[in-house]
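One structure is given below, encoded as structure tokens.
A single protein chain has been removed from this complex, and every other one stays in its place.
Moving on to chain A:
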Amino acid sequence: MRSFTYERAADPVTAARAVAQRQGAKFIAGGTNLLDLMKIEIETPTHLVDVQDLGFDRIEATEDGGLRIGALVTNTDLAADKRVRRDYAVLTRAIVAGASGQLRNKATTAGNLLQRTRCPYFYDPSMPCNKRRPGSGCGAIGGYSRQLAVIGGSDKCIATNPSDMAVAMRLLDAKVETIDPQGATRTIPIADFHRLPGDTPHIETALEPGELITAVTLPKPIGGRHVYEKVRDRASYAFAIVSVAAVIAKDGSGRIAAGGLAHKPWRVEAADTALPQGAKAAATALLAGAQPTPDNAFKLPLVERTIAAALDTARSA
């Protein structure tokens, strides 16, 4: 870990400014991912701006019948919220499928959206990784890539986004609210929030320097059966090989999003359209253009079968 300075911000604009003004400054909230990465010098911030006093820790109803989730609401509190459990159960199910109770107690809503890939080549500082050291190459391409991306990758990076929560947020068309160092706010649709790696895998989100997430909003409830199917080798405390979030209406229509496939939660409109025709049609649409490695080609049939499982669970729920 490199030495860094630390401050606790009292208001959002001050926090945003503090990060914008200093090269290498970062926000810290729960720190469940950032601190681990700092210990092995994958993250080497020069300055940390702690946002825990900013008060973004409430879940409130919005005027249009949705929910505004403060950036600092913990994963545990979000998953346990009565309104979330009633109207957005897929979100609760996704959150409790991730990490451990202790981590969820500490991890925040915004932090979860910003967690970094678990690619093993990213995690070993002496391996090439364009995400960690732009221009150094991608160790995973041609290496051990069982967990890694099958779609949306590039010849620079095949990392996956590890979040379960983000998959459900993507399914629910959440929006990310931010504030910048000038105090200007904006709303970023979750679909545009995470980026594909392209030639710049080290740039992972649409956030500008110093831009601070203040809340995540959910539109009004959409009904339906809410399912989160997470496939992993061990029953708990493991990242998804593949996950499928689904909301399915009685008539078989609905929407799906998948985790474990790409640099961002993966959702394709055509797959939603194809859902009433079944898992095969939906998977075909969802995976159009997939370019798996020999290690992870199995994820393609697995996605289809996991969608089938989700549909089955929705039917029998």
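Just so we're on the same page, contacts are C-beta pairs under 8 Å (C-beta built on N, C-alpha and C of every residue); 3 or more make two chains touch, one makes a residue touch a chain; residues count from 1.
The rule is simple: contacts and distances are computed from a predicted model.
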Its UniProt record identifies the chain omitted here, from "Peptide/nickel transport system substrate-binding protein", "Xanthine dehydrogenase", "Fe-only nitrogenase FeFe protein subunit AnfK" or "TRAP transporter large permease protein", as "Xanthine dehydrogenase"
Touching the hidden chain, out of A:P12, A:G30, A:P45 or A:G139, is A:G139
So which of A:T32, A:T92 or A:T306 would be touching the chain we can't see?
A:T306
Which positions on chain A touch the chain that was left off?
1-3, 39-41, 118, 120-121, 123-124, 126-127, 139, 142-144, 146, 229, 231-239, 241-242, 279, 298, 301-302, 305-306, 308-309, 312
